[in-house]
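A protein chain is absent from this complex, but the other protein chains hold their places.
Per-chain numbering from 1; labels A and B assigned in written order.
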Amino acid sequence: MSESILSLSGVSANIDQYHILHGVDLEVPAGELTVLLGRNGAGKSTTLRTIMGLTTVTGGSVRFRGDDITGQPTPRIARKGIAFVPESMGIFSLLTVRENMILAAVSGPMDEQRLNWIFDLFPPLKKFWNRPAGNLSGGQKQMLAIARAVIEPRELLLVDEPTKGLAPAIINDLAGAFEQLKEQRVSILLVEQNFNFSRRLGQSVAVMNDGAVVYSGQMAELADNEELQHDLLGLGLGAHQ
Amino acid sequence: MSAHDELIEPRPQGALGRFRAFREERPHLFLLVLMMLVAFFMMDPRTWVVLTISGLAMGAMVFLMASGMTLTFGLMNVLNLAHGAFISLGAFAGATVLVHWLNGQAGEASVWANLAAVLPALGFALVVAGLIGLLFERLVIKPVYGDHLKQILVTVGGSIILMELIQVVWGPNEIPVPRPETLTGAFLIPESLPVIGGVALEKYRLVAVILGLAVYGLMTWVIERTRTGVLIRAGVEDREMVEVHGYRIRLLFLGVFVAGSALAGLGGAMWAMYREIITAHMGDELMISVIVVIILGGLGSIKGCFYGAVLVGLINLYVGYLEPRLAAVATVGLMVGVLMWRPQGLIPVIKV
Partner (left out) sequence: MMQRLLSGDYPRSRALTALLLIIGVSLALGPFLFPGVRAFSMLGMICVFIIVVASYDLMLGYTHIVSFAHTMFFGIGAYGVAMATDAFGNGYGAVLAGIGGAVLLTIVLSLLLGLLSLRVKAIFFALVTLAVAFAFLSLVTQLYNLTGGEDGLAVRVPRELGPAFRPFDEPWVGFDVVGFFSGLFSDPGNAFKDALFDVRVNGRHLVYYIAFASAVAVFLFLLRMVNSPFGRVLQAIRENEFRAQALGYRTVFYRTAAVIVSAVLATLAGVLFALINRYVNPENTLNFELMVFILLMCVIGGMGTLYGAVVGTALFLLAQNYLQDLLKLLAGHVEKGSMLAELVGPDSWLLWFGLLFVLSVYFFPAGIVGQLRLWAARRRQRRAGNGGARRDGVPAQGESHAS
(Lines give C-alpha, C1' and ligand atoms only; values in the text may rest on other atoms or scores of the structure.)
Protein backbone atom coordinates (compact mmCIF):
# COMPACT_ATOMS: atom_id res chain seq x y z
CA MET A 1 0.00 0.00 0.00
CA SER A 2 1.32 3.42 -0.91
CA GLU A 3 1.52 6.41 1.41
CA SER A 4 -1.75 7.90 2.68
CA ILE A 5 -2.91 11.23 1.31
CA LEU A 6 -5.70 11.46 3.86
CA SER A 7 -5.95 9.85 7.23
CA LEU A 8 -8.69 9.99 9.80
CA SER A 9 -7.99 8.80 13.30
CA GLY A 10 -10.68 8.39 15.90
CA VAL A 11 -12.97 10.95 14.28
CA SER A 12 -16.30 11.54 16.02
CA ALA A 13 -19.02 13.87 14.84
CA ASN A 14 -22.51 14.91 15.85
CA ILE A 15 -25.41 16.20 13.83
CA ASP A 16 -27.60 18.18 16.22
CA GLN A 17 -27.84 15.97 19.28
CA TYR A 18 -27.27 12.72 17.40
CA HIS A 19 -23.94 11.01 17.62
CA ILE A 20 -23.22 9.89 14.06
CA LEU A 21 -19.54 8.99 13.93
CA HIS A 22 -17.85 7.14 16.79
CA GLY A 23 -14.13 7.11 16.17
CA VAL A 24 -13.63 6.62 12.45
CA ASP A 25 -10.15 5.42 11.44
CA LEU A 26 -9.55 5.61 7.73
CA GLU A 27 -6.51 5.77 5.44
CA VAL A 28 -6.83 6.91 1.84
CA PRO A 29 -3.75 5.85 -0.15
CA ALA A 30 -2.33 8.44 -2.54
CA GLY A 31 -2.98 7.88 -6.21
CA GLU A 32 -5.56 5.17 -5.68
CA LEU A 33 -9.30 4.85 -5.78
CA THR A 34 -10.65 3.90 -2.39
CA VAL A 35 -14.22 2.78 -2.01
CA LEU A 36 -16.13 3.37 1.19
CA LEU A 37 -18.88 0.80 1.52
CA GLY A 38 -21.59 0.25 4.09
CA ARG A 39 -25.30 0.11 4.74
CA ASN A 40 -27.57 3.12 4.72
CA GLY A 41 -27.02 5.15 7.84
CA ALA A 42 -23.58 3.70 8.52
CA GLY A 43 -22.09 7.20 8.44
CA LYS A 44 -20.42 7.20 5.01
CA SER A 45 -21.84 10.53 3.85
CA THR A 46 -21.20 12.10 7.24
CA THR A 47 -17.59 10.96 7.00
CA LEU A 48 -17.17 12.81 3.71
CA ARG A 49 -18.93 15.88 5.05
CA THR A 50 -16.75 15.80 8.13
CA ILE A 51 -13.58 15.66 6.03
CA MET A 52 -14.89 18.72 4.15
CA GLY A 53 -15.52 20.58 7.40
CA LEU A 54 -19.26 20.65 6.85
CA THR A 55 -19.97 18.72 10.03
CA THR A 56 -18.40 19.71 13.32
CA VAL A 57 -15.77 17.30 14.57
CA THR A 58 -16.15 16.46 18.25
CA GLY A 59 -13.09 14.24 18.57
CA GLY A 60 -10.14 12.76 16.73
CA SER A 61 -8.22 14.30 13.86
CA VAL A 62 -8.26 14.56 10.09
CA ARG A 63 -4.88 14.88 8.37
CA PHE A 64 -4.46 15.76 4.70
CA ARG A 65 -0.94 15.27 3.28
CA GLY A 66 0.40 15.48 6.78
CA ASP A 67 -1.42 18.73 7.70
CA ASP A 68 -4.00 18.67 10.42
CA ILE A 69 -7.19 20.03 8.85
CA THR A 70 -9.52 19.11 11.70
CA GLY A 71 -12.12 21.78 12.30
CA GLN A 72 -10.84 24.11 9.60
CA PRO A 73 -13.41 26.12 7.64
CA THR A 74 -14.70 24.43 4.49
CA PRO A 75 -13.28 26.94 1.99
CA ARG A 76 -9.77 26.51 3.36
CA ILE A 77 -10.03 22.72 3.16
CA ALA A 78 -11.25 23.00 -0.42
CA ARG A 79 -8.36 25.29 -1.34
CA LYS A 80 -5.90 22.68 -0.14
CA GLY A 81 -6.98 20.61 -3.13
CA ILE A 82 -9.93 18.52 -1.99
CA ALA A 83 -12.98 18.44 -4.24
CA PHE A 84 -16.31 17.16 -2.96
CA VAL A 85 -19.29 15.88 -4.95
CA PRO A 86 -22.15 15.44 -2.49
CA GLU A 87 -24.90 12.90 -2.86
CA SER A 88 -27.31 15.66 -3.92
CA MET A 89 -24.69 16.70 -6.49
CA GLY A 90 -25.02 20.35 -5.45
CA ILE A 91 -25.59 21.61 -8.98
CA PHE A 92 -26.48 25.30 -9.20
CA SER A 93 -29.58 24.78 -11.24
CA LEU A 94 -30.18 28.46 -12.05
CA LEU A 95 -26.66 28.85 -13.41
CA THR A 96 -25.72 27.60 -16.85
CA VAL A 97 -23.44 24.62 -17.27
CA ARG A 98 -20.71 27.04 -18.25
CA GLU A 99 -21.20 29.17 -15.16
CA ASN A 100 -21.14 26.10 -12.96
CA MET A 101 -17.76 25.28 -14.44
CA ILE A 102 -16.47 28.85 -14.16
CA LEU A 103 -17.32 28.77 -10.49
CA ALA A 104 -15.52 25.47 -10.04
CA ALA A 105 -12.35 26.76 -11.68
CA VAL A 106 -11.26 28.54 -8.54
CA SER A 107 -7.89 29.87 -9.65
CA GLY A 108 -9.01 31.67 -12.78
CA PRO A 109 -9.96 31.02 -16.40
CA MET A 110 -10.49 27.39 -17.36
CA ASP A 111 -7.68 25.48 -19.01
CA GLU A 112 -8.67 24.88 -22.63
CA GLN A 113 -7.01 21.49 -22.89
CA ARG A 114 -8.49 20.19 -19.70
CA LEU A 115 -11.91 21.41 -20.76
CA ASN A 116 -11.66 19.51 -24.01
CA TRP A 117 -10.67 16.39 -22.10
CA ILE A 118 -13.81 16.87 -19.95
CA PHE A 119 -15.95 17.33 -23.06
CA ASP A 120 -14.56 14.05 -24.38
CA LEU A 121 -15.42 12.36 -21.11
CA PHE A 122 -18.91 13.89 -20.90
CA PRO A 123 -20.12 15.02 -24.34
CA PRO A 124 -23.53 16.26 -23.11
CA LEU A 125 -21.82 19.06 -21.18
CA LYS A 126 -20.57 20.53 -24.44
CA LYS A 127 -24.00 20.27 -25.99
CA PHE A 128 -25.76 22.05 -23.14
CA TRP A 129 -22.91 24.43 -22.38
CA ASN A 130 -25.05 27.55 -22.23
CA ARG A 131 -28.23 26.01 -20.86
CA PRO A 132 -29.38 26.27 -17.24
CA ALA A 133 -28.00 23.30 -15.37
CA GLY A 134 -31.41 22.75 -13.83
CA ASN A 135 -32.65 21.47 -17.18
CA LEU A 136 -30.13 18.62 -17.28
CA SER A 137 -31.17 15.06 -16.63
CA GLY A 138 -29.99 13.26 -13.49
CA GLY A 139 -27.11 11.56 -15.25
CA GLN A 140 -26.01 14.76 -16.94
CA LYS A 141 -26.11 16.55 -13.60
CA GLN A 142 -23.84 13.89 -12.16
CA MET A 143 -21.47 14.38 -15.08
CA LEU A 144 -21.45 18.12 -14.44
CA ALA A 145 -20.84 17.54 -10.74
CA ILE A 146 -17.81 15.38 -11.45
CA ALA A 147 -16.62 17.68 -14.21
CA ARG A 148 -16.69 20.57 -11.73
CA ALA A 149 -14.58 18.54 -9.33
CA VAL A 150 -11.88 17.88 -11.93
CA ILE A 151 -11.84 21.09 -13.96
CA GLU A 152 -8.66 21.92 -12.09
CA PRO A 153 -6.13 19.32 -10.97
CA ARG A 154 -7.07 18.26 -7.46
CA GLU A 155 -5.22 16.20 -4.92
CA LEU A 156 -8.23 14.29 -3.72
CA LEU A 157 -11.79 13.76 -4.89
CA LEU A 158 -14.56 12.88 -2.45
CA VAL A 159 -17.52 11.51 -4.37
CA ASP A 160 -20.74 10.47 -2.65
CA GLU A 161 -22.79 7.79 -4.42
CA PRO A 162 -22.47 8.94 -8.02
CA THR A 163 -24.47 6.00 -9.35
CA LYS A 164 -27.53 6.58 -7.23
CA GLY A 165 -30.68 6.49 -9.31
CA LEU A 166 -28.89 6.37 -12.66
CA ALA A 167 -29.53 4.07 -15.63
CA PRO A 168 -26.97 1.28 -16.25
CA ALA A 169 -25.73 2.86 -19.49
CA ILE A 170 -24.91 6.08 -17.71
CA ILE A 171 -23.29 4.24 -14.83
CA ASN A 172 -21.07 2.64 -17.42
CA ASP A 173 -20.10 6.06 -18.81
CA LEU A 174 -19.27 7.24 -15.30
CA ALA A 175 -17.16 4.19 -14.64
CA GLY A 176 -15.21 4.99 -17.78
CA ALA A 177 -14.57 8.49 -16.49
CA PHE A 178 -13.33 7.16 -13.16
CA GLU A 179 -11.04 4.74 -15.00
CA GLN A 180 -9.43 7.69 -16.76
CA LEU A 181 -9.01 9.58 -13.51
CA LYS A 182 -7.41 6.50 -12.00
CA GLU A 183 -4.96 6.39 -14.88
CA GLN A 184 -4.01 9.96 -14.07
CA ARG A 185 -3.34 8.75 -10.53
CA VAL A 186 -5.82 11.13 -8.90
CA SER A 187 -6.61 10.07 -5.34
CA ILE A 188 -10.30 9.33 -4.99
CA LEU A 189 -12.51 8.40 -2.06
CA LEU A 190 -15.76 7.04 -3.40
CA VAL A 191 -18.81 6.28 -1.29
CA GLU A 192 -20.89 3.58 -2.93
CA GLN A 193 -23.72 1.15 -2.37
CA ASN A 194 -23.38 -0.43 -5.80
CA PHE A 195 -20.95 -3.28 -5.20
CA ASN A 196 -20.38 -4.21 -8.84
CA PHE A 197 -19.47 -0.61 -9.66
CA SER A 198 -17.17 -0.50 -6.64
CA ARG A 199 -15.52 -3.81 -7.43
CA ARG A 200 -14.77 -2.68 -10.94
CA LEU A 201 -13.12 0.56 -9.86
CA GLY A 202 -11.84 0.17 -6.34
CA GLN A 203 -8.24 -0.56 -5.43
CA SER A 204 -8.59 -0.16 -1.69
CA VAL A 205 -11.77 -0.54 0.26
CA ALA A 206 -13.12 0.35 3.65
CA VAL A 207 -16.43 -0.76 5.11
CA MET A 208 -18.37 1.23 7.66
CA ASN A 209 -20.97 0.11 10.10
CA ASP A 210 -22.69 2.11 12.80
CA GLY A 211 -20.41 5.12 12.64
CA ALA A 212 -17.06 3.33 12.51
CA VAL A 213 -14.82 1.60 9.97
CA VAL A 214 -15.09 -2.14 10.53
CA TYR A 215 -12.91 -3.39 7.69
CA SER A 216 -10.26 -1.99 5.43
CA GLY A 217 -7.98 -3.63 2.94
CA GLN A 218 -7.49 -4.33 -0.75
CA MET A 219 -10.55 -4.50 -2.97
CA ALA A 220 -9.24 -7.66 -4.60
CA GLU A 221 -9.34 -9.51 -1.29
CA LEU A 222 -12.88 -8.48 -0.52
CA ALA A 223 -14.02 -9.21 -4.07
CA ASP A 224 -12.71 -12.76 -3.86
CA ASN A 225 -14.06 -13.55 -0.45
CA GLU A 226 -17.81 -13.96 -0.66
CA GLU A 227 -18.11 -14.95 2.94
CA LEU A 228 -16.51 -11.69 4.02
CA GLN A 229 -18.84 -9.77 1.69
CA HIS A 230 -21.75 -11.50 3.29
CA ASP A 231 -20.55 -10.64 6.77
CA LEU A 232 -19.73 -7.03 6.06
CA LEU A 233 -22.27 -5.97 3.53
CA GLY A 234 -25.05 -8.46 3.95
CA LEU A 235 -24.76 -9.30 0.28
CA GLY A 236 -26.24 -12.52 -0.95
CA LEU A 237 -23.83 -14.99 -2.52
CA GLY A 238 -22.95 -13.87 -6.01
CA ALA A 239 -23.18 -10.17 -5.25
CA HIS A 240 -26.37 -9.66 -7.17
CA GLN A 241 -26.52 -5.92 -6.76
CA MET B 1 -29.19 10.86 -23.00
CA SER B 2 -30.16 14.01 -24.84
CA ALA B 3 -33.88 13.48 -24.71
CA HIS B 4 -34.18 16.22 -22.18
CA ASP B 5 -33.63 19.20 -24.42
CA GLU B 6 -36.29 18.11 -26.85
CA LEU B 7 -38.89 18.68 -24.17
CA ILE B 8 -40.24 21.92 -25.54
CA GLU B 9 -43.66 22.90 -24.40
CA PRO B 10 -46.24 23.21 -27.15
CA ARG B 11 -46.62 26.82 -28.19
CA PRO B 12 -49.90 28.30 -27.06
CA GLN B 13 -52.47 28.69 -29.79
CA GLY B 14 -54.54 31.75 -30.63
CA ALA B 15 -54.54 35.28 -29.30
CA LEU B 16 -56.02 34.36 -25.94
CA GLY B 17 -53.53 31.55 -25.49
CA ARG B 18 -50.65 33.83 -26.29
CA PHE B 19 -52.01 36.42 -23.89
CA ARG B 20 -52.25 33.84 -21.13
CA ALA B 21 -48.74 32.63 -21.81
CA PHE B 22 -47.45 36.20 -21.68
CA ARG B 23 -49.27 36.79 -18.40
CA GLU B 24 -47.82 33.68 -16.81
CA GLU B 25 -44.30 33.87 -18.18
CA ARG B 26 -43.69 37.58 -17.91
CA PRO B 27 -45.91 38.70 -15.05
CA HIS B 28 -43.74 41.76 -14.43
CA LEU B 29 -44.19 43.10 -17.95
CA PHE B 30 -47.84 42.15 -17.96
CA LEU B 31 -48.49 44.12 -14.81
CA LEU B 32 -46.43 47.07 -16.01
CA VAL B 33 -48.22 47.33 -19.34
CA LEU B 34 -51.60 46.82 -17.70
CA MET B 35 -50.97 49.57 -15.18
CA MET B 36 -49.73 52.04 -17.79
CA LEU B 37 -52.67 51.32 -20.07
CA VAL B 38 -55.26 51.69 -17.34
CA ALA B 39 -53.68 54.97 -16.28
CA PHE B 40 -53.52 56.16 -19.87
CA PHE B 41 -57.28 55.89 -20.25
CA MET B 42 -57.95 57.68 -17.00
CA MET B 43 -56.13 60.94 -17.72
CA ASP B 44 -55.08 63.16 -20.59
CA PRO B 45 -51.95 62.04 -22.47
CA ARG B 46 -49.78 64.96 -21.45
CA THR B 47 -50.42 64.41 -17.77
CA TRP B 48 -49.78 60.74 -18.35
CA VAL B 49 -46.34 61.43 -19.83
CA VAL B 50 -45.35 63.65 -16.94
CA LEU B 51 -46.61 61.18 -14.36
CA THR B 52 -44.94 58.26 -16.08
CA ILE B 53 -41.56 59.98 -16.13
CA SER B 54 -41.96 61.02 -12.51
CA GLY B 55 -43.01 57.51 -11.58
CA LEU B 56 -39.97 56.10 -13.31
CA ALA B 57 -37.79 58.60 -11.44
CA MET B 58 -39.24 57.56 -8.12
CA GLY B 59 -38.93 53.93 -9.14
CA ALA B 60 -35.26 54.44 -10.00
CA MET B 61 -34.51 55.89 -6.58
CA VAL B 62 -36.48 53.25 -4.73
CA PHE B 63 -34.67 50.61 -6.77
CA LEU B 64 -31.33 51.94 -5.53
CA MET B 65 -32.59 51.66 -1.97
CA ALA B 66 -34.21 48.26 -2.33
CA SER B 67 -31.59 46.37 -4.33
CA GLY B 68 -29.24 45.93 -1.39
CA MET B 69 -31.92 44.61 0.89
CA THR B 70 -33.21 42.06 -1.58
CA LEU B 71 -29.70 40.75 -2.28
CA THR B 72 -28.85 40.53 1.40
CA PHE B 73 -31.91 38.46 1.93
CA GLY B 74 -31.40 36.33 -1.14
CA LEU B 75 -27.77 35.60 -0.47
CA MET B 76 -27.63 35.12 3.26
CA ASN B 77 -31.24 34.85 4.27
CA VAL B 78 -30.74 37.94 6.42
CA LEU B 79 -33.63 40.28 6.88
CA ASN B 80 -32.16 43.69 7.62
CA LEU B 81 -34.88 45.99 8.92
CA ALA B 82 -32.27 48.65 9.61
CA HIS B 83 -31.88 49.19 5.88
CA GLY B 84 -33.96 52.35 6.16
CA ALA B 85 -31.44 53.85 8.55
CA PHE B 86 -28.81 53.61 5.80
CA ILE B 87 -31.12 55.54 3.50
CA SER B 88 -31.30 58.30 6.09
CA LEU B 89 -27.57 58.13 6.66
CA GLY B 90 -26.85 58.60 2.96
CA ALA B 91 -29.24 61.53 2.80
CA PHE B 92 -27.54 63.30 5.70
CA ALA B 93 -24.05 62.56 4.42
CA GLY B 94 -24.96 63.90 0.99
CA ALA B 95 -26.63 66.94 2.51
CA THR B 96 -23.52 67.69 4.55
CA VAL B 97 -21.47 67.98 1.38
CA LEU B 98 -24.08 70.04 -0.46
CA VAL B 99 -25.03 72.36 2.37
CA HIS B 100 -21.81 72.78 4.30
CA TRP B 101 -18.72 71.77 2.36
CA LEU B 102 -19.42 72.54 -1.28
CA ASN B 103 -22.24 74.99 -0.94
CA GLY B 104 -20.56 77.44 -3.33
CA GLN B 105 -20.30 74.99 -6.19
CA ALA B 106 -23.87 73.78 -5.66
CA GLY B 107 -25.22 77.30 -5.86
CA GLU B 108 -23.48 78.30 -9.09
CA ALA B 109 -25.33 78.21 -12.38
CA SER B 110 -22.67 76.19 -14.15
CA VAL B 111 -23.18 72.52 -14.88
CA TRP B 112 -19.55 71.69 -14.11
CA ALA B 113 -19.52 73.50 -10.79
CA ASN B 114 -22.75 71.72 -9.86
CA LEU B 115 -21.33 68.38 -10.83
CA ALA B 116 -18.30 69.16 -8.69
CA ALA B 117 -20.72 69.38 -5.76
CA VAL B 118 -23.21 66.66 -6.62
CA LEU B 119 -20.74 63.92 -7.45
CA PRO B 120 -18.75 64.31 -4.22
CA ALA B 121 -22.06 64.44 -2.33
CA LEU B 122 -23.27 61.18 -3.86
CA GLY B 123 -19.83 59.66 -3.43
CA PHE B 124 -19.67 60.68 0.21
CA ALA B 125 -23.14 59.25 0.83
CA LEU B 126 -22.00 56.02 -0.78
CA VAL B 127 -18.85 55.82 1.33
CA VAL B 128 -20.41 56.76 4.65
CA ALA B 129 -23.32 54.34 4.28
CA GLY B 130 -20.94 51.63 3.07
CA LEU B 131 -18.53 52.05 5.98
CA ILE B 132 -21.26 52.11 8.58
CA GLY B 133 -22.71 49.07 6.79
CA LEU B 134 -19.40 47.29 7.29
CA LEU B 135 -19.42 48.04 11.01
CA PHE B 136 -23.07 47.15 11.27
CA GLU B 137 -22.59 43.75 9.67
CA ARG B 138 -19.67 42.90 11.93
CA LEU B 139 -21.18 44.15 15.17
CA VAL B 140 -24.91 43.67 14.85
CA ILE B 141 -25.76 41.11 12.20
CA LYS B 142 -22.89 38.63 12.33
CA PRO B 143 -23.85 37.11 15.69
CA VAL B 144 -27.41 36.32 14.58
CA TYR B 145 -26.99 34.48 11.30
CA GLY B 146 -29.57 31.84 10.65
CA ASP B 147 -32.05 33.16 13.19
CA HIS B 148 -34.76 35.27 11.62
CA LEU B 149 -36.45 36.26 14.83
CA LYS B 150 -33.25 37.62 16.34
CA GLN B 151 -32.36 39.29 13.04
CA ILE B 152 -35.63 41.16 13.05
CA LEU B 153 -35.16 42.17 16.68
CA VAL B 154 -31.54 43.30 16.52
CA THR B 155 -31.97 45.12 13.22
CA VAL B 156 -34.99 46.98 14.55
CA GLY B 157 -32.85 47.85 17.58
CA GLY B 158 -29.94 48.76 15.32
CA SER B 159 -32.22 50.98 13.28
CA ILE B 160 -33.25 52.89 16.40
CA ILE B 161 -29.62 53.32 17.39
CA LEU B 162 -28.53 54.53 13.95
CA MET B 163 -31.39 56.99 13.62
CA GLU B 164 -30.80 58.32 17.11
CA LEU B 165 -27.12 58.71 16.32
CA ILE B 166 -28.02 60.65 13.18
CA GLN B 167 -29.96 62.99 15.44
CA VAL B 168 -27.03 63.28 17.80
CA VAL B 169 -24.65 64.19 14.98
CA TRP B 170 -26.91 66.34 12.79
CA GLY B 171 -29.41 67.56 15.36
CA PRO B 172 -33.04 66.58 15.81
CA ASN B 173 -34.54 69.00 13.29
CA GLU B 174 -35.25 68.50 9.62
CA ILE B 175 -32.65 69.95 7.29
CA PRO B 176 -33.46 71.71 4.02
CA VAL B 177 -31.33 70.54 1.10
CA PRO B 178 -31.38 72.95 -1.82
CA ARG B 179 -31.13 71.24 -5.18
CA PRO B 180 -28.09 72.37 -7.20
CA GLU B 181 -28.84 75.22 -9.54
CA THR B 182 -28.71 73.45 -12.90
CA LEU B 183 -30.82 70.57 -11.67
CA THR B 184 -33.76 72.78 -10.80
CA GLY B 185 -36.36 73.70 -13.36
CA ALA B 186 -37.64 71.63 -16.22
CA PHE B 187 -37.15 70.76 -19.86
CA LEU B 188 -39.89 71.88 -22.19
CA ILE B 189 -40.81 69.47 -24.93
CA PRO B 190 -41.14 71.59 -28.11
CA GLU B 191 -44.69 72.70 -28.88
CA SER B 192 -44.35 71.37 -32.40
CA LEU B 193 -44.45 67.74 -31.28
CA PRO B 194 -47.86 66.10 -31.47
CA VAL B 195 -49.81 65.24 -28.30
CA ILE B 196 -47.01 65.75 -25.79
CA GLY B 197 -45.80 69.11 -27.14
CA GLY B 198 -45.31 71.70 -24.40
CA VAL B 199 -45.04 69.19 -21.59
CA ALA B 200 -42.56 70.25 -18.91
CA LEU B 201 -40.30 67.50 -17.57
CA GLU B 202 -38.45 68.21 -14.38
CA LYS B 203 -34.71 67.92 -15.02
CA TYR B 204 -33.90 66.28 -11.75
CA ARG B 205 -36.33 63.47 -12.41
CA LEU B 206 -34.72 62.74 -15.74
CA VAL B 207 -31.34 62.64 -14.03
CA ALA B 208 -32.74 60.21 -11.45
CA VAL B 209 -34.10 57.96 -14.17
CA ILE B 210 -30.77 57.94 -15.98
CA LEU B 211 -28.80 57.23 -12.83
CA GLY B 212 -31.21 54.49 -11.80
CA LEU B 213 -30.98 52.85 -15.21
CA ALA B 214 -27.21 53.13 -15.12
CA VAL B 215 -27.00 51.42 -11.73
CA TYR B 216 -29.47 48.75 -12.84
CA GLY B 217 -27.38 48.18 -15.97
CA LEU B 218 -24.20 47.99 -13.94
CA MET B 219 -25.67 45.61 -11.42
CA THR B 220 -27.15 43.42 -14.12
CA TRP B 221 -23.75 43.34 -15.81
CA VAL B 222 -21.98 42.42 -12.58
CA ILE B 223 -24.51 39.76 -11.74
CA GLU B 224 -24.89 38.27 -15.20
CA ARG B 225 -21.44 38.63 -16.65
CA THR B 226 -18.78 38.60 -13.97
CA ARG B 227 -17.34 35.89 -11.80
CA THR B 228 -18.52 37.73 -8.68
CA GLY B 229 -22.00 37.68 -10.14
CA VAL B 230 -21.80 33.94 -10.74
CA LEU B 231 -20.77 33.53 -7.11
CA ILE B 232 -23.61 35.71 -5.86
CA ARG B 233 -26.21 33.82 -7.85
CA ALA B 234 -24.71 30.52 -6.80
CA GLY B 235 -24.75 31.67 -3.17
CA VAL B 236 -28.41 32.60 -3.37
CA GLU B 237 -29.11 29.04 -4.47
CA ASP B 238 -26.78 26.99 -2.29
CA ARG B 239 -24.38 28.58 0.17
CA GLU B 240 -22.77 25.34 1.24
CA MET B 241 -21.74 24.29 -2.26
CA VAL B 242 -20.12 27.68 -2.83
CA GLU B 243 -17.98 27.03 0.24
CA VAL B 244 -17.25 23.50 -0.93
CA HIS B 245 -15.67 25.02 -4.01
CA GLY B 246 -13.30 27.00 -1.86
CA TYR B 247 -14.94 30.42 -1.68
CA ARG B 248 -15.44 32.22 1.61
CA ILE B 249 -19.08 33.07 1.35
CA ARG B 250 -18.92 35.19 4.49
CA LEU B 251 -16.58 37.56 2.72
CA LEU B 252 -18.77 37.60 -0.36
CA PHE B 253 -21.74 38.38 1.81
CA LEU B 254 -19.93 41.12 3.65
CA GLY B 255 -19.13 42.67 0.28
CA VAL B 256 -22.74 42.48 -0.84
CA PHE B 257 -23.95 43.90 2.45
CA VAL B 258 -21.56 46.84 2.23
CA ALA B 259 -22.50 47.45 -1.42
CA GLY B 260 -26.20 47.22 -0.54
CA SER B 261 -25.83 49.70 2.31
CA ALA B 262 -23.84 52.02 0.07
CA LEU B 263 -26.54 51.88 -2.59
CA ALA B 264 -29.17 52.61 0.02
CA GLY B 265 -27.09 55.62 0.99
CA LEU B 266 -26.88 56.70 -2.65
CA GLY B 267 -30.64 56.36 -2.99
CA GLY B 268 -31.08 58.37 0.19
CA ALA B 269 -28.86 61.19 -1.10
CA MET B 270 -30.79 61.24 -4.38
CA TRP B 271 -34.03 61.34 -2.44
CA ALA B 272 -32.71 64.22 -0.33
CA MET B 273 -32.20 66.35 -3.44
CA TYR B 274 -35.56 65.24 -4.79
CA ARG B 275 -37.57 66.15 -1.72
CA GLU B 276 -35.25 69.01 -0.71
CA ILE B 277 -35.87 68.31 2.96
CA ILE B 278 -34.63 65.47 5.14
CA THR B 279 -35.32 64.01 8.58
CA ALA B 280 -33.66 61.17 10.45
CA HIS B 281 -36.83 59.12 10.12
CA MET B 282 -37.20 59.50 6.36
CA GLY B 283 -35.73 56.01 6.07
CA ASP B 284 -38.67 54.52 7.97
CA GLU B 285 -41.18 55.89 5.49
CA LEU B 286 -39.13 54.79 2.50
CA MET B 287 -38.72 51.35 4.03
CA ILE B 288 -42.38 50.73 3.32
CA SER B 289 -41.82 51.26 -0.40
CA VAL B 290 -38.66 49.18 -0.20
CA ILE B 291 -40.50 46.32 1.48
CA VAL B 292 -43.34 46.42 -1.01
CA VAL B 293 -40.77 46.41 -3.83
CA ILE B 294 -38.85 43.39 -2.63
CA ILE B 295 -42.00 41.41 -1.92
CA LEU B 296 -43.42 42.36 -5.31
CA GLY B 297 -40.26 41.44 -7.15
CA GLY B 298 -39.56 38.22 -5.31
CA LEU B 299 -37.02 38.22 -2.49
CA GLY B 300 -33.48 37.99 -3.82
CA SER B 301 -34.19 38.97 -7.41
CA ILE B 302 -32.49 42.06 -8.84
CA LYS B 303 -34.62 42.08 -11.95
CA GLY B 304 -37.75 41.62 -9.86
CA CYS B 305 -36.57 44.42 -7.61
CA PHE B 306 -36.19 46.75 -10.59
CA TYR B 307 -39.63 46.03 -11.99
CA GLY B 308 -41.13 46.12 -8.52
CA ALA B 309 -39.61 49.56 -7.97
CA VAL B 310 -40.93 50.86 -11.29
CA LEU B 311 -44.41 49.51 -10.50
CA VAL B 312 -44.36 51.12 -7.07
CA GLY B 313 -43.15 54.42 -8.50
CA LEU B 314 -45.81 54.44 -11.20
CA ILE B 315 -48.75 53.45 -8.99
CA ASN B 316 -47.70 56.08 -6.49
CA LEU B 317 -47.74 58.83 -9.08
CA TYR B 318 -50.83 57.67 -11.00
CA VAL B 319 -52.96 57.15 -7.91
CA GLY B 320 -51.43 60.19 -6.27
CA TYR B 321 -52.76 62.24 -9.19
CA LEU B 322 -56.21 60.65 -9.36
CA GLU B 323 -56.83 60.47 -5.60
CA PRO B 324 -53.86 61.72 -3.54
CA ARG B 325 -55.21 60.29 -0.32
CA LEU B 326 -55.04 56.73 -1.55
CA ALA B 327 -51.46 56.62 -2.88
CA ALA B 328 -50.03 54.64 0.04
CA VAL B 329 -53.05 52.36 0.21
CA ALA B 330 -52.76 51.62 -3.50
CA THR B 331 -49.08 50.76 -3.13
CA VAL B 332 -49.76 48.27 -0.37
CA GLY B 333 -52.87 47.07 -2.21
CA LEU B 334 -50.68 46.29 -5.21
CA MET B 335 -48.48 44.18 -2.97
CA VAL B 336 -51.41 42.32 -1.45
CA GLY B 337 -52.87 41.69 -4.89
CA VAL B 338 -49.62 40.32 -6.27
CA LEU B 339 -49.13 38.16 -3.17
CA MET B 340 -52.52 36.58 -3.74
CA TRP B 341 -51.80 36.05 -7.41
CA ARG B 342 -48.19 34.91 -7.02
CA PRO B 343 -47.17 34.26 -3.42
CA GLN B 344 -43.48 34.13 -4.40
CA GLY B 345 -43.45 37.53 -6.09
CA LEU B 346 -43.19 38.38 -9.76
CA ILE B 347 -39.74 36.95 -10.50
CA PRO B 348 -38.94 34.47 -7.75
CA VAL B 349 -35.39 33.16 -7.50
CA ILE B 350 -35.42 31.18 -4.31
CA LYS B 351 -37.67 28.61 -2.85
CA VAL B 352 -39.33 30.41 0.03
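The rule is simple: a residue touches a chain if its C-beta (ideal position, glycine included) is under 8 Å from a C-beta of that chain, and two chains touch if they have at least 3 such contacts.
For clarity, every value in this text was computed on a predicted model and none was experimentally measured.
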Check your understanding: So which shown chains sit in contact with the chain we cannot see?
Key -> B
Practice item. Based on the whole complex, identify which of B:Thr47, B:Gln167 or B:Thr220 touches the chain you can't see. Key: B:Gln167
Practice item. Quick one: say which of B:Val49, B:Ala186, B:Leu206 or B:Ile288 touches the chain that got left out. Key: B:Ile288
Check your understanding: At which residues does chain B meet the chain that is not included here?
Key -> 79, 81, 140, 143-144, 147-150, 152-154, 156-158, 160-161, 164-165, 167-169, 172, 284, 287-288, 291-292, 294-295, 324-329, 331-333, 335-336, 339-340, 343-344, 352
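Everything below uses one rule, namely that only the chains that are shown with their structure count from here on.
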**Study point:** Chain centre separation in whole Å, for chain B relative to chain A (CA means)
**Key:** 44
Exercise for review: Using the touch rule from the top, collect the residues of chain B that touch chain A in their complex.
Suggested key: 1-5, 227, 230-231, 233-234, 236-238, 240-249, 349
**Study point:** Complex interface listing, chain A residues touching chain B
**Key:** 52, 54, 73-75, 78-79, 84, 86, 90, 92-95, 99, 102-104, 106, 124, 127-128, 131, 135-137, 139-140, 148, 169-170
